[in-house]
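Sharing a structure below in structure tokens format, with a few things to ask.
Note that one protein chain of the assembly has been removed; the remaining protein chains are unaltered in position.
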Amino acid sequence: MAERKFTKEHEWIQKSDQIIIVGITEFAQDQLGDIVSIELPQVGSSFKQNDVMTIIDSVKASSDIYCPVDGEIIETNENLLEHPELINKSPYKEGWIVKIKPNNPEQIDSLLSKEQYDELVGQGKE
Amino acid sequence: MKLIFDYNQSNTKHTPDEEKDVDLPEELKRSSLLLPDVNEVQVIRHYTELSKKNYGIDTNFYPLGSCTMKYNPRVNEDLAKLPGFSNLHPHMPASHAQGALQVIWELEGDLKEITGMDAFSLQPAAGSQCELLGVMIAKKYFAEKNENRTKIIIPDSAHGTNPATASMCKFQTVTILSDDRGNMDLDEFKKAIGPDVALVMITNPNTLGLYEENLSEIKDLAHEKGALMYCDGANMNALLGISKPADQGFDMIHLNLHKTFSTPHGGGGPGGGALGVKSFLEDYLPVPRIKKENAQFVFDSNQEKSVGKLHSFYGNFGIIVRALSYIRSWGSDIHKISQIAVLNANYLFTLLKEDFDVPYDRRCAHEFVISAKNFGEKSTANIAKRITDYGFHAPTIYFPLIVKEALMIEPTETESKETLDEFANVLKTIIKELKEDPEVVKNAPHTIPGRLDEVKAARQLNLRWVPHES
Partner (left out) sequence: MNFIPHTKEHISKMLSVVGCSTLDELVSEFIPRLSELNLDNPMSEMELVSYMTSLSEKNSPMKYFVGGGSYDHYIPAVINHLVSRGEFLTSYTPYQPEASQGVLQVLYEFQSFICLLTGMDVSNASLYDGASAVAEAALLSSAYTKRKGVFVDDGLNPAYLKVLKTYCDGTELCITNTIDENTACVISQTPDFYGNIKNPHGLIEKAHAHHALFINCISDPTSLAILKTPGEFGADVVVGEGQAFGIPTSFGGPYLGFIAVKQFLTKKLPGRIVGMTTDDQGNEGFVLTLQAREQFIRRERATSNITTNQTLLALTATIYLALLGRSGLQNVARASYHRAHLLQEKLSKIGFEAINTSPFYNEFLVKSPKPSEEIIANLMEYNIFGGIDVGDNRLLVCCTEKNLLQDINSYVSVVSK
């Protein structure tokens, strides 16, 4: 599997053949606190880069999750509907959120590398 | 802990027995009804016990900002229960409900005088329903003028209902930052106002407890571009008899009868909403209107431009009775309410300034915001829980969102200097505890049950009693 890429909005993506897997980062799940529910997008729906793709609710907050690239949702992690805490416990593995078929794979190259993302969250404490 | 479903007693008889079963086809009949049978003595004990586990204004001070938890006059409860009011059927023709229509009409009149608006509707059941009405009126008003306005401007300190209402009606919310004096940033506002803005929704004094100093320019700019000015009147307790929102330049205002006008909160409701408008918007108000024709009060549903109806009948009439009684008891002395509300807030603010971080060091109105950010993350939550151990209710916390570790405090005019001194001392004591014995604050409240697991409540949903299959 390819290396992970990151967005400024704290999503990670990982290429796997022609599709990409998307989730939120360790930093993001920590900021959100205990997650209690997630609204998953419909399989087959299309989004443009930076469109709001889904909403994650924690006990006291509600956060938009943005689509990292133009593409179509081909699979969603239905497990999260019953077990949203997987996002907190395992944000990079069992807490994956959607799989997308990207329209413009070049967009992935312009996302942040791990070093760039680490620098971003090292700096900015909201 | 016992739920009412854990009882199984013989019932008290409240109405004469009806032994005969109903004669309905089987496909429409109910097969089993798993309600408990509880004796009246058990019911009284069960709910009396529950009431003792509950805090109310009758118990002690509620320093909650933006809620106006003032004393609920008991005489108003008795008046709402007069048989001529409480036993009146809403389908009663106007001829046999003249007293009720007069109550509605008189409250509308008093609120017009207090706010300077030209017409009121008392149909909304709460402040947020008023906002819905106000936004719908704006939508219809501009549609009839053929003006395509898609935006609503709000400050970043706005109540959550403002953007939620805008969204419901498919408007885009444009949020303006507050400046360092806590006012809506005028430069940012100038950039945002334009002919595509339908409404500017402002709470004044705002949720920081501060009077909007740029209001006059904001109003002029908004009107210049043809936008309407909407006042979220949740903070009217600062303005009674002192300033009228209509004079401030607003075209619409909503009032919460359960805040400024003393009707009881009842644990979360019922509330009562009142939407006031300038005359050019009067025709859009919901029907039926109450009018006076030749000394008779009548229903008038003949309003073509009306947005429609928001309530099954005429609004929360029982709440309207209480609000009218309250206003009549104060009459021309009503300014005393706001004067003392403002005095109480400034007094408590002055006492607490030395211990807390003060985001906006200005004269406050009837409420103020301080911050516990110097004591570390989550201190506000811990302080709030610790306050409970001292017999007080916590203030509003983490709102408005623009202040970190915010505590919003509104004393109201019915709290004495003694109570305020006591409350200030409790807060000062807790600050000391944070330095000398932080665990006692972090583990608060020391009640049973203690701090309840809200994550578990949201993840392992238990929202009702489930009968055991027998």
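A few remarks follow.
Lettered A and B in written order, each chain numbered from 1.
To be clear about the criterion, a residue touches a chain if its C-beta (ideal position, glycine included) is under 8 Å from a C-beta of that chain, and two chains touch if they have at least 3 such contacts.
The structure presented is a predicted model; accordingly, all values stated were derived computationally and were not measured.
Contact with the omitted chain, checked across B:Val277, B:Ile370, B:Ala394 or B:Ile409, is made by B:Ala394. In the complete complex, the residue from B:Ala238, B:Ile253, B:Ile383 or B:Leu407 that touches the missing chain is B:Ala238.
Across B:Ile319, B:Ala406 or B:Leu427, the single residue that touches the chain missing here is B:Ile319. The residue from B:Glu40, B:Asp361 or B:Glu377 that touches the chain not shown here is B:Glu40. Seen across the whole complex, the unshown chain contacts subunit A at 36-37, 39, 55, 57-62, 64.
Convention: only the chains that are shown with their structure count from here on.
Residue ranges of subunit A in contact with subunit B, taken from their complex: 34, 36-37, 59-60, 84-85. Across the interface of their complex, subunit A is touched by residues 398, 454-455, 458-459 of subunit B.
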